[in-house]
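Would you mind keeping the following structure in view while I ask a few things?
Complex shown without one protein chain; remaining protein chains in place.
Chain nomenclature is as follows: A, B and C, assigned in order of appearance, with residue numbering initiated at 1 for each chain independently.
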Amino acid sequence: MHLDATDLSESEIRLQQEVREFLAERLPPGSYDVGLGMTGASDPQFSRDLGARGWLGMSLPPEYGGGGRTAVERLVVVEELLAVGAPVAYHWIGDRQSGPNIAANGTEEQKRALLPGIASGELSFSIGMSEPDSGSDLASLRTRAERVPGGWRVNGTKIWTTGAAQATHILALFRTSDDRHHGLTQFIVERDLDGLTVSPIPFIDGTREFCELAFEDVFIPDEMVLGEVGAGWGQNTAELALERGGVDRWMSLMAVLDHWARGGWGPLGAAATADAGQITARCWAFRGVSLAIARMVDSGKSPSIEAALAKEMATRFEQDCVEIVTRHYGRTPDLTSDDPYESLLARAILVSPSWSIRGGTVEILRNIVSKGLAQA
Amino acid sequence: MHLDATDLSESEIRLQQEVREFLAERLPPGSYDVGLGMTGASDPQFSRDLGARGWLGMSLPPEYGGGGRTAVERLVVVEELLAVGAPVAYHWIGDRQSGPNIAANGTEEQKRALLPGIASGELSFSIGMSEPDSGSDLASLRTRAERVPGGWRVNGTKIWTTGAAQATHILALFRTSDDRHHGLTQFIVERDLDGLTVSPIPFIDGTREFCELAFEDVFIPDEMVLGEVGAGWGQNTAELALERGGVDRWMSLMAVLDHWARGGWGPLGAAATADAGQITARCWAFRGVSLAIARMVDSGKSPSIEAALAKEMATRFEQDCVEIVTRHYGRTPDLTSDDPYESLLARAILVSPSWSIRGGTVEILRNIVSKGLAQA
Amino acid sequence: MTSQDVDPSFAPLMAQFFREQSPPERVSAAEQRDLDESLWAQVTEMGLPLIGVDEALGGSGGTIGELLVVLAAAGRACAPVPLAETAAASWALARTGARVSGDLLTVVPGDPRDTLTVTDGVANGVVHDVPWARVATCAVTVLTTDHGPVLVAIPLESASVRTGYDLARQPKDRVSIDAVRVGVSPWPGASDELMARLTLLRGALMAGALEEVADLTRQYVGERVQFGRPVGRFQAVQEHVVRLEQQATLALLAVNRAAAATEVNPSALEVKLMKLITNEGARLAVRAAHQAHGAIGMTQEYRLQLLTRRLNSWLGEVGTSADLAEAIGAAATEHGIARLITSSAGTMEQA
Partner (left out) sequence: MTSQDVDPSFAPLMAQFFREQSPPERVSAAEQRDLDESLWAQVTEMGLPLIGVDEALGGSGGTIGELLVVLAAAGRACAPVPLAETAAASWALARTGARVSGDLLTVVPGDPRDTLTVTDGVANGVVHDVPWARVATCAVTVLTTDHGPVLVAIPLESASVRTGYDLARQPKDRVSIDAVRVGVSPWPGASDELMARLTLLRGALMAGALEEVADLTRQYVGERVQFGRPVGRFQAVQEHVVRLEQQATLALLAVNRAAAATEVNPSALEVKLMKLITNEGARLAVRAAHQAHGAIGMTQEYRLQLLTRRLNSWLGEVGTSADLAEAIGAAATEHGIARLITSSAGTMEQA
C-alpha cells in the first residue's frame, strides 16, 4: 500500500487561516461546551453559521447549495473544528456521509429537497442501521419495509442511533426481501413520521444521544427510497468505506490533548513530555494519512482499503491516548468537575471504548484490510 | 479460574538458601557464560554438580535415582538457577519434561536405564517434534515409523530440535498409522543411531543449537517405544501442558533485568525506575502463579488450563521487557561486546521472538484457554 | 490467617447476599442518591464492616480473610455502600484501643493538594477526594508528628463538604476543616499501615469486579451470535476473553498474597505490588470487555458499565500506577528484582 506525500496548497492554507480566525472569534474559550471530536455538543445555530460560511456540504454540487469544493478543503475545515472540540453534532452525519450519499444515489427531487438544507446546516441526519441482533453483521438485519400502494410499510427496531432525538432525518437501512445482501434498501426517513418512536438509551456517560427507534406500521412513500431497491448493502458499505480515513477517527481527544500538552494542568515532567512527543508523532503520521486519502478521493480514486487500515490503528491510538493522559492527570477525573477539561477527560475515559466499535470494529476492519491485501 | 495464595514453607526456604549459597560459590560472577533462562549455556560438569546435590530429577521416584521431592521444591531450585542465568541447557529438557514423561509412561526397563542418568546430570535429552510442514499443527506430522521385525524403521525429518547436537537422547514423536491423532507414538531415540544425521540450523543469533534431524532407515528397537503405540499425541500434550506454568516462561531475561535494575549500567532515572517497578510487579505476580500451579501439581491436580493461561501472558511480558530494557539502554547493544550483559541484551533482542512461539504459540494457548473456560 | 483459611461456605453465602441485595437496578438507582441507606442498614446489621475488628472493642471479630471475601463479593455486585472505607477506619480506631460504633466512617486517602494540619487537637485545612464524606460521621487519617504517628479522627458534622463524584457517581468529596476539634491518638504502627489496609480492601473490591467482568463477558460472547455463530468462536474475541480471565486471576491471587503479607508486616510491599497489578489488570480488562461487548456494553441498560466505571475510578485512587511503580521500582533497584520476588511474604523491605 502506498500513500503519496502531500501538503496543503496556498489556497488551502488560506482556508485554514480563515477557519482559525472564525473559530477564535466565534468560539472563544469558555463560551461553548468543548466536545470529544465528532461527538461534540449539538448547536444548530453554530451549524447554521458554518453553513453560511460555506463550510458544510463543501463537496456537494453547487447546483444543490453545495460548495463544489474538494475533500482536502473539507478536511482543512474539519480538523480545525475538531481541534477545539467545536459543537459539531447537529450537522456531523449529514455533512460527512448522508449528504454525499444522497448526492451520489439520490433522485433529482431528493437532491433538491435535502442537499441545500444539509449545506446550510438546517437539516440534521442520523443513521438507522444497527438492530438488537445485528451489530457488525448487517446482513442479518430484520427490520422490514413491505411494499404497500404508493410506498412501504416499516416495522421493527433500530438501536444505537446516535442523535436521532434531535435529527430532522434518519437515513435507514431496511430489509425489502429475504436475500441476505441484495434484500436491503436505504430509505430517507423523516424524523416525525407517524408510528416512529424515538427513545433515548442512556449512554455510559449518562448522556442521551444514543437512541432506539421503534417503527410501527410507519408509511414511507416511494420517493424516499434512496438509490435502487435492493442496493442498500452496497450503498451503505460505500458510505462507510471512505469516511473511515477521516481526521475524526483520531482527533476525538485533541482538545484535551492540547490542554494537557500546553500545560493547562501544570507543566509536564520529563516522562509526560516524552509521552506528548510520542503522541504528537502519531498524530502527525495520521494527519499525513488522512490528507493523502483525501487527495486520493479528489483525484477520483476509492481508497477504501487505505481508509480501513487507517481507522483500525487510529481508534486504538485514541484509546491509548486516554490512558496516557489519565495516568499523567494523576487521579480519577470527575465528570461533574468545574474544570471543563477534567470533565471532558472523565467523559473520554467512559466513552472511549466506543471509538473502536463505531464505524466498524477493529476486528471487521482487519478483515477488510486482509482481504484487500490478499487481492492486491 | 482460581489460584490459591501460597508461600514457601520453612524447609523450602532452607532449600532456597542452600541453592543460593551453592550458586554463589559455584558460579561466581565472571566465571560462567550468563544465559537467557532455559537457553543458558550447556555445561555437563555443572549439570553433574547439580545432580550430585540432588537438584535434578527432583520429582522422580527415589528408586530410580530421583529425589522424590515436590514440584515446589523443583521450582525453588530452578528459579535460583534462572535468576543468575546459570548454564542449564545440558540437563534442561531431561529434567523438566523427558524425565517426568518416562517416569509416567515408561517401562520398568526404561525407567531403570534412563532416570538415574537424568537425575545425575549424565544424560541430555532433546525433543523431536516439529517437522517442516508441521509447526503448531502436530496432527499433520509425517515422519513415519514402520513396523519391522523386532522394532521400527524410521524415515523423515524433524526440525527446530534445540540441543540435539549435544544430546544423548531424543524423545521423538513419529507417525505409526494414518489416524491423525491416534496414529502418533513417542520413541526414545539414542542420539548416535545409524542413519540419524543431526545438522545444526544456524539460529537468528548465529548460535547452532537449533538442529535438523534426518532419519534414513533408522532402526529403533521395540523396547524404545515410550508408552502405548498410538498414544503419543496424548502423552505429548500432557508433557507440554503442565510445564507451561513454570518459572522458565517468564524468567528468560531475569539476569539482564537484575543487572539493569541494580544499576549495572548506571543508576536508573525516574522513568526507568518506574519501568523497573512495573516489571517487578509483574514478575511478582507471575511468580505467585507459578508457585500456585506447582502446589496444585503437588496436591494431585492437573492445572493445564491455568498453565496455558500463564504462559500466554508470561511470554508476551518477557518480550515487553526486552523492549523496555533496550529503550533504557539507549543504543543498539553489540552481540560481540566485552560486557557480557550488553551481549546478552543483544542476544535477547534477536531471540525473544521465539519465546512466544516455543511451547505453543500465543494463538494456540488462547485457543486452549478459551476451550477450557467454555467447558468450565 | 488469610482468605485461604476462610470457611468454604462463607464466600458463596456472601456472593448470594450481594447478588440478591445489590442487583443492577438497585446499583443504578443508588447513583442518583448519596447512599443506599437500606442496603447500608442491612450490611451494618450483619456486622460486615466490622469484620476483622476485635469483638471486645465492638467489632464483629473474624479475620482479614473473611473481610476480603465480603469485599470481593461486594465488588462483584458493585454494592453502593462504603464498606471498604468504614472497615478500614473502624480497624484503625480499634488499633488505637478505641471502641468502634458501627457508624459510617471514611478515610482521608491523601492527595498532594491536601493542607490538613493539627495543632493542640485542633485541625485546619482542606482534604480532597474523600470517599463518602457527605454521609460519613467521621474521617480518619494518620499524621506524622514530632512524637511519632498519630491517628486523627475528624468529626464531619463540623466540617464543610463540597460534593464531587467518581466515574461511577459515588461520592468523593472535598472537606474543608476550619478550627475543628479532632480526636488524636498515638498510632501503634508505621504511618502507612492505614493506607495499606484501605488499599488492600479496595484491591479486593477490584478483584471481585474483575471476576464479574470476566464472567459476564464470557457468558455474553457465548450467547451473542453474529455472522452465524457465537462471537466467542472468533479468535479476536477469544483474545479478549483470555485477557479478562488472566487479569481477574492475577488480581485475586495478588489480593490474597498481599493479605498474607500484611499478617507479617501491616505495611508490606506486597500491598503496593497488589494494587499495581490490579490497577493494570483493570485497565486492560475494561478495554477488552468493552471491545468484546460492542455497542451494548456502552449503554446504561446493560450492567457491564456498572463494573467498568467502578474499575476505572478505583484504578486512579488509593494508589495510582505511577506512584506505585515508582515506589516498587525504588525497592527493586535496591534489592534486585529476583531477590525481591522470591522473598517470603511480608519480608521485603521498602526502599
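Quick notes on this structure:
Keep this in mind: a contact is a pair of C-beta atoms (placed from the backbone, for glycine too) under 8 Å apart; a residue touches a chain by one contact, two chains touch by 3 or more.
Everything numeric here is computed off the predicted structure, so don't read it as measured data.
The absent chain, not drawn in this view, touches the displayed chains A, B, C throughout the complex. Within the full complex, the residue among B:I102, B:A346 or B:L373 touching the omitted chain is B:A346. For the chain left out of this panel, the touching residue among A:I102, A:L257 or A:V322 is A:L257. Among A:I188, A:A241, A:I279 or A:L335, only A:I279 touches the chain left out of the display. Counting over the whole complex, chain B has residues 130, 133-137, 140, 159-160, 201-204, 206, 210, 319, 323, 326-337, 346, 349-351, 353-354, 356-358, 361-363, 366 touching the chain that is not drawn. Listed by residue number, the positions of chain A touching the unshown chain are 1-8, 13, 16, 79-80, 83, 254, 257-258, 261-263, 267-268, 270, 272-285, 287-289, 292, 306, 309, 312-313, 363, 365-367, 369-370, 373-374.
On the side of chain C, touch with the chain left out of the figure occurs at residues 234-236, 239.
Keep this in mind: only the chains that are shown with their structure count from here on.
Of all chain pairs, the one joined by the greatest number of contacting C-beta pairs is B-C.
Computed centre separation for the pair chain B/chain C is 39 angstrom, with centres defined by C-alpha atoms. A straight line joining the Cα centres of chain A and chain B is 51 Å long.
Within chain C, contacts with two or more other chains are made by residues 321-322. Residue numbers of chain B whose C-beta contacts span two or more other chains: 270, 274.
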